[in-house]
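Here you go, one structure.
The other protein chains are all here in position, but one chain of the complex has been omitted.
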Amino acid sequence: MNNRPSLTGLALSMLFAIFAAAMLFPIGLTLVSSLMSEAEISQNYDLIGKMVDTADGGKDAFVNLKLLPDWLTIQQYAQVLILSPKFLSMFWNSVGLVGPIVVGQIVVGSLAAYAFAKLRFPGRDKLFFVYLMTMLMPFQVTLVPNYLVIDKLGLMNHSSAIILPGIFGAFGVFMMRQFMAHIPYALTEAAKIDGAGQLTIFWRVVLPLAKPGLAALAVLLFVDYWNMIEQPLIFLQDSVKQPLSLYLAQINQSARGVGFAASSLYMAPMVLLFLYAESYFVEGIQHSGIKG
Amino acid sequence: MVMEEQKSGFSKRKLRIFAGLFLALLVICTLAGNTLRSMSLPKVYTQPASKGSVAHEYEGSATVQPGQTLDIANPAGWKVKKVLVKQGDKVSAGQKLIEYDDSEWKLQLDDMQTNLKKQQLSMDQLQANYIAAVTEGSESALAEAKIAIESAKLDIASQKQHILSLQKSMTEGQSVSAPFTGVVIQVNASAGTAPGLGPELVLANSAKGNEIRLQVPGDVAGLLEIGEVLDQITLSDKSNRQLSGTIVSIDDGESGGEGIMPANAGDDSNNTSSLPSSVTISLKDDNLKGGDRVEVKIAKTSEEQTVTVPNEAVHHDERGAFVFTLEGREGPLGNAYYAVETPVKIADSNAYVTSIAEGLFEQQEVIVNSTGFLLDGTRVRR
Partner (left out) sequence: MSRDGAVAGLFLAPSLIGFSVFYLIPFVLGFYQSFTDGAIGGQLVGFRNYADLLHSASFRKAAGNTMLFTAVGVPLLIILSMTLAILLNRSLYLRSWLRTSFMLPLVVPVASVVTVWQVFFDWNGTLNAWLHELGMARVDWMQSNWSMSIVVVMYVWKNIGYDMILLLAGLQSIPKDYYETASLEGAGRFRQFRHITVIYLTPTLFFVLLISIINSFKVFRETYLLAGDYPYDRLYMLQHYMNNMFFELDVQKLTAAATLMVGCIVMLTSGLLRAERRFRENSE
């Protein structure tokens, strides 16, 4: 496995490189287009969503896919970052929503995961199955009841309406449980014999060992909630409080040029986080797949 | 084994630096956003176009003049014997004003009366002649005597006529009196002088009151009407008494401009209204004397309520007048503001505000001032 790649390997590598390029193409096109001027964007892509009458000689009209800008400009970025305060305020809105969710779900989730993974109590597996099922449900399934509860709690149109359900999401419990299940019982039993309480074992033994899991969970949660659209769409009517995901949903139709720059800025934290913590990310996904 | 493979093509250190820079950029843009925006966009000061009217004001002073004057001439061209009034005197109708020297004419009258007596005496002689002729029975002498008597009778009648007429003209000419109650405003005659060319004396009619005449700018004058009562008239002496006056005439200034300038109506009316008109106001006040100075204030607002904007907001170019209105577009990046050139028709204006006949509606945000040069469509910040 560690021998040098063979000739077929080389051919395969090239094939893969082409495929990888295709995979990266939407991302690359967004980045490249974000450096074009507004005029160039509208010149190339103005035909999107327009019905050209083909009978009227409009047969040859197509958008012009352009891979290199005529000249580079950071005009769009200046527009997004400097000339309009809305993008940044929504960016921090997103941070303000996602940050508490990630931290909260890690804390709550790892506590519960410890109980599921290392403690024995009646109905444990059934309860875990319920968590698992909830994790799998599409958001729309709990839409009405969730709406009613949030309304009853008076959280409507408040960022807590997004944050609180986020904190108690089942994914953190599930994933930390998978991680902790792999920590050998021998370690926790040894600590128990040494007279450590469950909290000490959790804090001193299990949690340090589950650190990669925590990191992986953080990355996965960040990606997932950074991308959320449905929840704020319904629970945050006030546009001042809305996160960036909704902003981009609005912008793409109206100002494509600015949209490319905003999209690039929007995906940048995720891409950077992913490249930085790719190993944790991979590990997190792999652990979620391994049956405990 | 899994962990071994995680070596990505990017070095973590570079990524960390890059992420740090990215975050720093966003933080800086957030914190310094306002400053950066202010550097790149002109700030505008706006004011909503409001419903209102344009106030026109005029302030001026004028000298009070009599409403009606009468020049009194020397009726007979005689020498002045005595002037009975002096300037500023109030006189009533019929009051004697000047006496004239009639001594020359008295002598003539005496002569004529003497002549008449002589004629009457010679009449007696003629009658005696006639009686003698009757008694003589001479036909021819009788006829002669008869003619002589007739002729003498005619002479006497004529002489009597002369005397009467002389007497009449003497009573008329020896003095002159006021035809109406009024004030003597000018006296030219003095005792002993021969009659001059001008009037002996000028008399103002009290019944007709006083008046002032003002040169009022056209925009104000256009709002005035004959018969209108003005009450912001102040006597400029120590009393500062408030007077009121009635407009009796408005003479428009040169209004030939309308024909020469066929430009659009808005500009036209604007131009002609700046020509001054002469306005006469009559003052009914018994204590006023001619020559008093009065201060007049006229404040008028056009009656119809129109949309008004400050004058600074109105610009002119070769296509006419326009204002910049502020248009907010609910942009994808939040509200973006643009200056929009809006052509307007000016209805009226004064030193501060302009009223707009067409092109603007109430509450529309109008840019009054800006920190930068504006063009149609310039992006601005409020």
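In this document, chain identifiers A and B correspond to the written order of the chains, with residue numbering beginning at 1 in each.
In this section, a residue touches a chain if its C-beta (ideal position, glycine included) is under 8 Å from a C-beta of that chain, and two chains touch if they have at least 3 such contacts.
Everything numeric here is computed off the predicted structure, so don't read it as measured data.
Student: Looking beyond the chains shown, say which of A:137, A:190 or A:240 touches the absent one.
Tutor: Residue touching the chain left out of view: A:137.
Student: Which listed residue, A:29, A:78 or A:215, touches the chain dropped from view?
Tutor: Checking the options A:29, A:78 or A:215, the one contacting the hidden chain is A:29.
Student: One chain is left out of this view; which of A:87, A:179, A:226 or A:280 touches it in the full complex?
Tutor: A:226
Student: List the subunit A residues touching the unshown chain?
Tutor: That gives, for subunit A, the contact residues 1-5, 9-10, 12-13, 16-17, 20-21, 23-27, 29-30, 33, 45, 47-52, 60-63, 65, 107-109, 111-112, 114-116, 119-122, 124, 130-134, 136-149, 164-165, 167-168, 170, 173, 198, 202, 223, 226-227, 229-230, 234, 245, 248-249, 252, 256, 259-260, 262-264, 266-267, 270-271, 273-275, 278, 281-282, 285-286, 288-291.
Note that in this section only the chains that are shown with their structure count from here on.
Student: Take the average of all CA coordinates in subunit A, do the same for subunit B, and state the distance between these two points in whole angstrom.
Tutor: About 83 Å, centre to centre.
Student: Can you tell me which positions in subunit A touch subunit B when the two form their complex?
Tutor: Checking each residue of subunit A against subunit B gives 78-89, 91-92, 247, 250-251, 254-255, 258-259, 265, 268-269, 272-273, 275-276, 278-279, 282-283, 286.
Student: Please output the residues of subunit B touching subunit A within their complex, sorted ascending.
Tutor: Per the touch definition, subunit B meets subunit A at residues 2-3, 6, 8, 10, 12, 15-16, 18-19, 22, 25-26, 29-30, 33-34, 36-37, 40-41, 331-334, 336, 379.
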